[in-house]
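A protein chain is absent from this complex, but the other protein chains hold their places.
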Amino acid sequence: MSVSIPAPRSQRIDPKYKRGPKSRGSFEMLAWLFMRLSGVVLIILIFGHLFSNLMVGEGISGIGFGFVAGKWASPLWQFWDLAMLWLAMLHGTNGVRTIINDYAEKHATRAWLKGILYVATIFIIVLGSLVIFTFDPCVTGSTLPQC
Amino acid sequence: MWSWVGHRVTGVVIFLYLLVHVLDTAMVRVDAGAYDAIISTYQTPWMALGETGLVAAILFHAFNGLRLILVDFWKQGTKYQRQMLWGVLILWVIVFAGFAIRHLSIAFGSH
Amino acid sequence: MQVHKYDVVIVGAGGAGMRAAIESGQRARTAVLTKLYPTRSHTGAAQGGMCAALANVEEDNWEWHTFDTIKGGDYLVDQDAAEVMAKEAIDAVLDLEKMGLPFNRTPEGKIDQRRFGGHTRDHGKAAVRRACYAADRTGHMILQTLYQNCVKHNVEFYNEYYVLDLLLVEEDAYREDGTAYKQKRVAGVVSYDLATGELHVFQAKSVIFASGGAGKVFKTTSNAHTLTGDGMGIAFRAGLPLEDMEFFQFHPTGLAGLGILLTEGARGEGAILRNSDGERFMERYAPTIKDLAPRDIVARAMANEVREGRGCGPNKDYVLLDLTHLEPEHIESKLPDITEFARTYLGVEPFTDPVPVYPTAHYAMGGVPTNINTEVLQDNDTVIPGLYAAGEVACVSVHGSNRLGTNSLLDINVFGKRAGVAAAEYSKTADFVELPQNPEAFVSAQLEGVLNGTGTERVAELRSILQETMDANVQVFRDERSLKEARDVIEDLRRRYKNISIQDKGKRFNLDLLEAVELGFLLDLAEVITVAALHRKESRGGHYREDYPDRDDENFMKHSMSYRDAEAVTEDIKGIRMETKPVVFTRYQPMERKY
């Protein structure tokens, strides 16, 4: 059986191999730099977080509403978790953005996936920040003594 | 190459977990009881295993991330990348073992 | 079939072709047709260096270089051409440096130079440091630099286009003395696009042949699989003469059994040859410059040691190149690639063990005859307007009967540049020559013939018989008996070639088909080489006849010119006519060649 196939190699360069327009500015560089800087900071933040939540005291069993409330009573931990939230989300989002760029071949797919990603990211960051800032130890159902 | 695959996979896993984790933590703003209920599912042995896996992922991603940063910024980084990969793996095994022993004993011990 | 029109068409994208393209591309509409991607050309394999009397490290001048070239070529060199080359060598090197070639440097930052076989100061007094180099990758750097500059100047390449025919038309013309002759003119070339199997005719005002050598007529060779002498074969079939084809250079130091080259630069840096007794035998053959004697002399000395039973190894069929007395760091910095070759391919560690070597077929001194302006000649002195040749395919003749090391990289740069300029300038004054009717007819018939062949012979088998017989009979030592033997085998192969068939009948990347076509060229050239060698009953340079061991200036101080001629019979071979062409002398009279 013989299949008909287009002539393989054109004279110069086939338009389908043409690279898209050059990206302006240094966004990719800054993103790259950010990944590394945030990575270093995240190590401290995440390790600290994991250590204080899972290693110290009763570990996972000790976690509950009270535990969280106790932590967020201190501005240090508030700030800690806030920084962690922002950095991790931006770091992760940018990471997933590269992955989408790598594997989504069609322009439209890329745009869609990235759209979803950005919406999710913004939602989570906003939500998380709100939760930390407006945290109220006496929310409904709280059994803490001070309420 | 496989270190990169690992880094990528762990990165995505952590990211997905993070999404969920922020959502569940957000429950503290809604209802303290609901939050405790959710957290208690984290305290079942199955979830403990999952947590352990997650920490394994974070540890690998973190250590290997450090290696990548060294490759990028340290002059000899590219030369010693392979040795550093071994270092990452060794460190990972040690730290992870330490964590797993403590975490699993708490998780299983409390039930 | 498609027809393209260009002012200048260059066949081949090795050093010579691309050097020409850089010049021509800036002056006229130029296309470069090449059967390989340009950077795959065999110029990239050259290692040692490129000579020019820069006098960067010690006293030197281009006249000494001229003399060495002439003496090295055993006085068969056209001296006007040698002068041009040695004089323009200096600019050729500087041009390359300006194009960006990363030469090795002296402590002051100038281009460094090293010794090379046959290059001497003051007419043979002592070895001189004349070869400019970039480690043992000089050819690689030249090829890359030239390609880079082609990219810079936007040269149009047609990659993997095999040129298979040269379109010449003949006109009646009269010489000054009134005699009539047929003047050939170039109309273009026919090429085959490997990717699609389509034929493309290129109509051009000027055509430059720069298609490289023909080492694959031999089995043991430093040359690439693709160096099948296409350019020479095409010219010969188109009725042009081939000059001095009996002179083929055998490089002394090929890796034993494989033919992969270890540069003469190794000996330039101090390596020496030893036989099975551990003896530095070159002291006997060339007492003054010993291991740095010209290649023909060293190659014969090696073959002689082996023949007299002082070879090494289980079959006593090679000698040893000894680098063990040199500093490892020195070797590693000056000769990194060749030490790797020894390790990779023979498993020998050159720092501690000597490396098995034996002469390997290396360079065709002969080729398509041109004058010093690179214009191709249709006989001893009639120029074919618009047709040029440069590089290994051509015979200017600057190498005479034996090329000196480094002079070929020089040749391709000096004469490549000249060809590019001349072809472009000519195209500005000339008109297109009308294409003949069905210009592709010859090639398409030939290809159809092979594709539809139903014979029983296999291309690979015929080729390996050819290569073996050439190695056995037309190598470093030749005599009447061996040459006749080779001739008979070739005759038989030519008969069998008519009866070949191939397995790949497709149109895309049909390398099976092209190997068959290439074998045709190899057979033609092997025959010419053998007949010319039979005809030259003397020994000179690369051509050593044991039955005529001396140089015979009286009868043979002249170039040989082989023509295809259906009528003629030479040395019992039908179809080849041998003529001669005088050697050009300017100031150096022949002397005995002693080192």
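Some points to look at:
Lettered A, B and C in written order, each chain numbered from 1.
The rule is simple: contacts are C-beta pairs under 8 Å (C-beta built on N, C-alpha and C of every residue); 3 or more make two chains touch, one makes a residue touch a chain.
One rule holds in what follows: contacts and distances are computed from a predicted model.
Choosing from "ABC-type spermidine/putrescine transport system permease subunit I", "Hydrogenase expression/formation protein HypE", "Amino acid/amide ABC transporter membrane protein 2 (HAAT family)" or "succinate dehydrogenase", the protein name stored in UniProt for the chain missing from the display reads "succinate dehydrogenase".
Among the chains on display, the ones the left-out chain touches in the entire complex are A, B, C. In the complete assembly, the contact with the undisplayed chain comes from C:Gly257, out of C:Gly239, C:Gly257, C:Pro385 or C:Pro590.
With the whole complex as reference, residues 36-37, 39-42, 44-45, 93-94, 97-100, 102-112, 114-115, 129, 134, 137, 140-141, 144, 148-149, 151-152, 195, 224-226, 257-258, 260, 268-270, 272, 274, 276-280, 283, 312-314, 318, 320, 322, 325-327, 330, 337, 341, 344-348, 353-356, 458-460, 502-504, 506-512 of subunit C touch the missing chain. Mapped onto subunit B, the interface with the missing chain covers residues 1, 3-5, 8, 68, 71-73, 77-79, 81. Looking at subunit A, the residues touching the absent chain are 1-3, 5, 8-10, 13-14, 17, 19-20, 22-23, 26-29, 31-33, 98, 101-103, 105.
Just so it is clear, only the chains that are shown with their structure count from here on.
A separation of 15 Å divides the Cα centre of subunit A from that of subunit B. Separation between the centroids of subunit B and subunit C, computed from CA atoms only, is 64 Å.
Within the complex formed with subunit A, the residues of subunit B that make contact are 8, 11-12, 14-15, 18-19, 22-23, 25-26, 28-36, 39, 42-43, 48, 51, 55, 58, 62, 65-66, 68-69, 72-73, 99, 102-103, 106-107, 110.
Within the complex, the subunit A residues that touch subunit B are 36, 39-40, 42-43, 46-47, 50, 54-55, 58-61, 63-65, 68-69, 85, 88-89, 92-93, 95-96, 99, 120, 124, 127-128, 130-131, 134-136, 139-144.
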